[in-house]
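Up next is chain A:
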Amino acid sequence: MTTEEIKQSVSALFPDVTYDEAGEFLNVLTDSKGLKPLMQALRRNSEFDFDYLFCLTCIDWKTHLTMVYHMLSKSNNHTVVVKAKIADVNTPEIETVCDIWETANFHEREVFDLFGVKFINHPDLRRIFLDEDWEGFPLRKNYVDENMIEI
Partner candidate 1 sequence: MSLLGEDIVTEDGEFVINIGPQHPSTHGVLHLKVWLDGETIKRIQPHLGYIHRSIEKMSESLSYRNFIYATSRMDYLSAHINNQACALCVEKGLQVEVPERAKAIRILMAELTRLSSHQLWWGCTGLDLGAVTPFFYAFRERESIMAIMEETCGARLTQNYCVPGGVMYDIHPNFRNRVKDTLKQIRSKFNEYEEILTGNVIFEQRTKGVGYISAEDAISFGCTGPTARGSGVSCDVRKLFPYDGYEKLQFKEILEQGGDCYARYMVRMAEMKQSVFIIEQLIDNIPEGEFQAKTKMVLKLPKGEFYQRVETARGELGVYIVSDGAASPYRIKYRSPNFSNLSALERMATGTKIGDLVAIMSTIDLVIPDVDR
Partner candidate 2 sequence: MKLILDISFSSFATGIHQWLVGAVHSEGLVKVIEMVIAGLALLVFLVPLCFILGYMERKVAAFIQVRLGPNRVGPKGTLQIVADTIKLLFKEGLTPNASDKFLFNLAPMIVVVTSMLVMAPIAFAKNFQIWDISIGVLYVSSISSIAVIGILMAGWSSNNKYSLLGAMRSGAQIVSYELSVGLSLISIVILAGSLRMSDIVMSQENGWWIFKGHIPVLISFVIFLIASTAEINRAPFDLAEAEQELTAGFHTEYSGMKFAMFLLAEYINLFVVSAIAATLFLGGWMPFHIGHWHTFNFVMDYIPSSVWFLGKTFAIIFIIMQFRWTFPRLRVDQLLTLEWKYLLPVSMVNVILVTVMAIMGWHF
C-alpha cells in the first residue's frame, strides 16, 4: 500500500488520528487511550498486516512523553510509525502491545526501566537492565544522578 492508501484506510477506521509526513516514514499520531485499538487493527487487518514491530521506544519531550512504534509489514512491505502521546509525565501509563507482538515484551520492559512508563496488562513488568531498587528513570530529561561529575 502507498502512504496515501494507508492514510485513507486508517482514517476510515479511526477518524481521530492525525498524520505527520515530514520524515522518512508515515507517522500516525494518536494518544495513549487510542493506541491499543489502532495497533490491533494495524496488526490484524490483512490490508495492513504489520507483523514486524522493529523498533519500540519512548521520547521524553519534558512536557509529555511520546511512545514510538516502528512497524513493517513483511507481506505488504510497507512501513508505518505510530506515535502515542502520553500527557501525564508524573505517572505515565499506556496499554501494552506485547500480546500483539512478542518482541514488545522486552522492549516495553526497557522503556519501563529507563523512562518509567507503566504498561497496563504487561505480564512481567520489571526493570530489565537496572537493579530492582534503582531510583529514577535515567533516560528522562529531568533525571539527576548525584554521583555524576560534570567535566
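The criterion applied here is as follows: contacts are C-beta pairs under 8 Å (C-beta built on N, C-alpha and C of every residue); 3 or more make two chains touch, one makes a residue touch a chain; residues count from 1.
Inclusion criterion for the candidates: all candidates are chains of the complex that A comes from, given by their letters.
Owing to the predicted nature of the structure, the values given are computational and were not obtained by experimental measurement.
When the candidates 1 or 2 are screened for touch with chain A in this complex, the one that qualifies is 1.
For chain A in complex with candidate 1, the residues that touch the partner chain are 22-25, 51-55, 57, 59-60, 68, 70, 74, 77, 101-103, 105-107, 110, 114, 127-131, 138-139.
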